[in-house]
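The complex is shown incomplete by one protein chain, all other protein chains being positioned as in the whole.
This part shows chain A:
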Amino acid sequence: MAKNSMEVKDLDFYYGDFHALHNISLKMPANKVTSFIGPSGCGKSTFLRTLNRMNDLIEGTRVDGAVLIDGKNIYGEGIDIVDLRKRVGMVFQHPNPFPKSIYDNVAYGPRAHGLKDKEKLDQIVEESLKSAALWDEVKDKLDSSAMGISGGQKQRLCIARALAVNPEILLMDEPTSALDPIATAKIEDLIEDLKKDYTIVIVTHSMQQAARISDYTAFFYMGDLIEHGATEKIFEKPENQKTEDYITGRFG
């Protein structure tokens, strides 16, 4: 299996008695963008969160099945969750920088993992901000508060923060839903650049966004994975009637 690839096998997920995801199997190839689409409540965000065990934080949840990263089950024995979340970074719907300086936001992760060397930190901060296409806009104000930049810049800062710990996989939960079209376009371009180095999995409410940026698209409905495949195939000639009805706006 290629490095940075992810594979889910027969995954079931429960919130208490509620069976939220039914026997999901899906491969997310390395260095590709895979997007999840589906109406609200279909389970796509829940599924995304199973990929770095974010659901562990919610009481009463249970997972059956396996999520393999480079062949190794993240729900298996001896998995260090901190290490897992370092390998599988996450960016959320609303940009949520810490109330600290721009520099400190990006340096937070490496410092938490024990890095103290100032020169090394400077280098990581610069590289991460460059990768997130934010460096040119903030290089002269790294010490200013991260709360003072625009929404689109904040989201790119959060992406830089996620990149700073050198992940392999990046999960994004509706990363542009709170952004204007220009900031959205910047993030979308960024995703295209980032896939050279990372495997990206994104949940989006915008079908056009999924069509624009992803290599593979998976359609979820009521906790089932209805159809997945190459994005062109899903949007040009889906096989399942439910997929076709959803993407053409006949239900949802």
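Here is the rule we use: a contact is a pair of C-beta atoms (placed from the backbone, for glycine too) under 8 Å apart; a residue touches a chain by one contact, two chains touch by 3 or more; residues count from 1.
The definition used in the following text is that contacts and distances are computed from a predicted model.
The listed choices are "Alpha-ketoacid dehydrogenase subunit beta", "PadR family transcriptional regulator", "Phosphate-specific transport system accessory protein PhoU" or "RNA polymerase sigma factor"; the UniProt protein name belonging to the chain that is not shown reads "Phosphate-specific transport system accessory protein PhoU".
The omitted chain makes contact with just one of the residues A:103, A:198, A:220 or A:235: A:235. Contact between chain A and the absent chain runs through residues 39, 207-208, 211, 235-238, 244, 247-252.
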